[in-house]
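Let me begin by handing over the structure; questions about it come next.
As you look at this complex, bear in mind that one protein chain is not there, while each of the others sits in place.
So that you can tell them apart, the chains are marked A and B in the order they are listed, and the count of residues begins at 1 in each.
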Amino acid sequence: MNEISPIRPEAAVEATTFTGNRALMLEEPLIFEMGLEEGTGVDFSSVPANSNGSPRLGGLERNRPIDLPGLSEPQAVRHYTRLSRQNYGIDLGFFPLGSCTMKHNPRLNEKVARMPGFADVHPLQPVDTVQGALALIDLVGHWLVTLTGMHSVAMSPKAGAHGELCGLLAIRSALEARGDARQVVLVPESAHGTNPATAAFCGYRVENIPATDRGRVDTDALKARLGPDVAAVMITNPNTCGLFEPDMAVISEAVHGAGALVYCDGANFNAIVGRVRPGDLGIDAMHINLHKTFSTPHGGGGPGAGPVVFSEALTPFAPLPFVERQGDSFALVEEGTAGADHERTFGRMTAFHGQMGMFTRAAAYMLSHGADGLRQVSEDAVLNANYLLRQLEDVLDAPFAGSGPCMHEALFSDRGFIGGLSTLDLAKGLIDEGFHPMTMYFPLVVHGAMLVEPTETESKAALDQFIGALRSVAERAKAGDQSLKEAPIHAPRRRLDETLAARRPVLTYRAREVRQAAE
Amino acid sequence: MSLYFTPEHEWIRVDGETATVGITDHAQGQLGDVVFVEVPESGKAISKGAEAAVVESVKAASDVYSPVSGEVLEGNQALVDDPSLVNTSPEGEGWFFTLRLTDPGELDTLMDEPAYRAYVEGL
Partner (left out) sequence: MRYLPLSDADRGTMLSAIGAASIDDLFIDVPEAARLSTKIAGLPDHASELSVERQLGAMARRNIVAGDVPFFLGCGAYKHHIPASVDHLIQRGEFLTSYTPYQPEIAQGTLQGLFEFQTQVARLYGCDVANASMYDGSTACWEAIGMARRVTKRAKAILSSGLHPHYVEVCRTMARFTGDVLDSALLELGAETDFQRLLNAIDADTSCVVVQYPDILGRIGDLSELAARCHENKALLIAVVTEPVALGALRPPGEMGADIVVGEGQSLGVGLNFGGPYVGLFACSEKLVRQMPGRLCGETVDADGKRGFVLTLSTREQHIRREKATSNICTNSGLCALAWTIHMTLLGEQGLRTLAGINHDKACAAADRLAGLAGVDVVNDKFFNEFAVRLPKPSRPVVRAMADRGVLGGVSLGRLYPGATALENGLVVAVTETVTDEDIEALAGALQEALA
């Protein structure tokens, strides 16, 4: 990195037009640059009487400006609409982000989630005023337990990583309950980064288990490492290479034999829903990302929801609160109402009952597909991924393609790229072709990994168009076409300087004069 | 004055009882543009192989291990202020910290320059 100069908004102005805009590509300033300190887009039917300070605020009235600009409604609508147009979404096109499962988000889900009976209900209302809400949570829980073949479900975890935490806390509680202070969690080297992070967060030491050259957990190495210090094994199945772990049941048996427990990362449950019940493979706990398997929207990074299904052995340790059917009505089991049969619960993970707004969406999706449709979901997801794999393996290195079919995602590497071109360059080339790139550089076990997940909601025509585009960009990468280094050239922004962002972090807006004075 | 290397790509330059530690040109090349470093406080006692400093690029973070045991004399504040020195001068201005050796015998386990170059060749 060379000279770091102050960033000037006017640098955004292109010579080609007066405004810097290009027809439908519209530049948009920050709200802080619009000079609207006095503006507002909200009217009130009364004027506060105590605007000059109330004795009941205890002498702690705000006495300095907050410095928050306000926009009238038309300005606000235009600001955020313009921002939205600088984003890529599934509604716009193919989004094959491996392991993230960007499938279509049905609008019925959104409609249901906004029904006032679900959206406008307070979590602390008396339980007999929220029987429908509790029934809805129970319904989603019932589907999850049935689809996974497990014994019970904890609905409160707020996202996948929070679900992992829930599962590991239950495991640790179960081990401690039998007086067993095991300290090590085994994680395959191909695991998602949340696995080791979660294990460490729960106070465990993490050790890696190697993979075989077929992209699976090295079962022998895992068995050899089992011992009295191992608390749990965390395995993703289907794994992060997009492959099913055929030894899963064998592994579970060995882990149980050594007195440890099996955590399954259910991030890829969408590949097997309706065709395999993880409970039949001997696992003890698994989180399910509702935004992956059950189509709740990703929303630019959440909110998600990460319910955790448990085996019978772990059920007594499940967190509070949870919903319990009692005859025709539903009870909310909390600290005060948990009876003797729940005294081993490991406690509360979040203020309230979980991501209700995600449960309603997932329920709409589950009921829409039904048992028959969900089976079709996993079949189409796997079919689409294998179609991509076989249509691309001659042009892109596919390290595990020889070992058989993939599940819901196809993994490629950058082998054969020349001229200093990399996975990143190919991904940026795909942006210019109108696609969201695949997941890059994950899993870490494959050099320059590209993980392509089409999902079941893509048509054959969409896949064929992507295949054509990816073949074209891959050929350029293999020919050392240096113009790829310039990509993207058609996106709202060219490549962004991440080094500058990290060396001199600018995380909030500061007026240019203030910033210059500081430098 | 003598120069030693570790398999974790740290270098250590020894002058009497005092040693200067940094990461090698190979290591900075692997990391890419360095955006952040953390160096140990002076006076801190560290043992051979212990985490002594942190170096981060945009997409990677590594610990710098102390090649030998000793007491930290100084962390390189200029490097904290301008982490790009690791990239531009890894084995010069981009040093991380200096140590007073407590067990000079540990140096015997390290590689000399030709051995390290051969080691990197073989990677």
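Going forward, a contact is a pair of C-beta atoms (placed from the backbone, for glycine too) under 8 Å apart; a residue touches a chain by one contact, two chains touch by 3 or more.
If you're wondering where the values come from, they're calculated on a predicted model, not measured in any experiment.
Asker: In the full complex, which of A:298, A:342 or A:478 touches the chain missing from this view?
Answerer: A:298
Asker: By the contact definition given up top, give the residues of chain B that touch the hidden chain.
Answerer: 36, 56-61
By our rule, only the chains that are shown with their structure count from here on.
Asker: Return the distance between the CA-based centres of chain A and chain B, expressed in whole Å.
Answerer: The computed centroid separation for chain A versus chain B comes out at 37 Å.
Asker: Please name which positions on chain A make contact with chain B in the complex.
Answerer: Touch list, chain A to chain B: 1, 441, 498-499, 501-503.
Asker: Spell out the residues on chain B that touch chain A in their complex, using ranges where they run on.
Answerer: Residues in contact with chain A: 33, 35-36, 56-59, 83-84.
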